[in-house]
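So that we are looking at the same thing, I have put the structure below in structure tokens.
Every protein chain but one is kept in place in this view of the complex.
On to chain A.
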Amino acid sequence: MNTVLSRANSLFAFSLSVMAALTFGCFVTTAFKDRRVPVDIHVSRVMLKNVDDFTGPRERSDLGFITFDLSADLQPIFDWNVKQLFLYMSAEYATKSNALNQVVLWDKIVLRGENTKLNLRDTKSKYFFFDDGNGLRANKNITLSLSWNVVPNAGILPLVAGSGHISLPFPESYEATRSY
């Protein structure tokens, strides 16, 4: 500690260690928090088509179009350890050829400081709802649910399922729209 550089080195290393301990403390204060929030989903329109799918192994696959309403209040999730939320809405269903299918239809990133009350009306799905085959037609049970990834400042990234989902059957024939 005789020279300025030696003192500066010692001081800087100590500060970094203290900062690391504070970051760990920040993680510990929010590690076991429950990050679920009630979510309300409502579907207004579903349309089904059978189109050429160039990305799959077969000629034509089912393509669904969903128009939905979404409302949730995400304010309780944000605390001092949350940087942003990655929300995504997915559809889950079973077909004759595949036991479990999950397709992401819509997503959004909510940063800290932005409006946390989610209130969407008549939103069209962002991504194509292609099926691996022709399993969407006359499917009795397709479940839509909203989930999110919490991106923290320090710690683990939990994947949380919102506590609200809606199940709906798809139309019997192609090009036919069904309103709810």
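One rule holds in what follows: contacts are C-beta pairs under 8 Å (C-beta built on N, C-alpha and C of every residue); 3 or more make two chains touch, one makes a residue touch a chain; residues count from 1.
Just so we're on the same page, contacts and distances are computed from a predicted model.
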The chain that is not shown, which UniProt protein name from "Metaxin", "Signal peptidase complex subunit 1", "NADH-ubiquinone oxidoreductase chain 6" or "Distal membrane-arm assembly complex protein 2" does it carry?
-> "Signal peptidase complex subunit 1"
Could you tell me which of A:40, A:79, A:107 or A:132 touches the chain that is not displayed?
-> A:79
Out of A:26, A:94 or A:160, only one touches the absent chain, namely A:26
Go through chain A and note every residue touching the omitted chain.
-> 1-4, 7-8, 10-12, 14-15, 18-19, 21-22, 25-26, 29, 78-81, 153-154
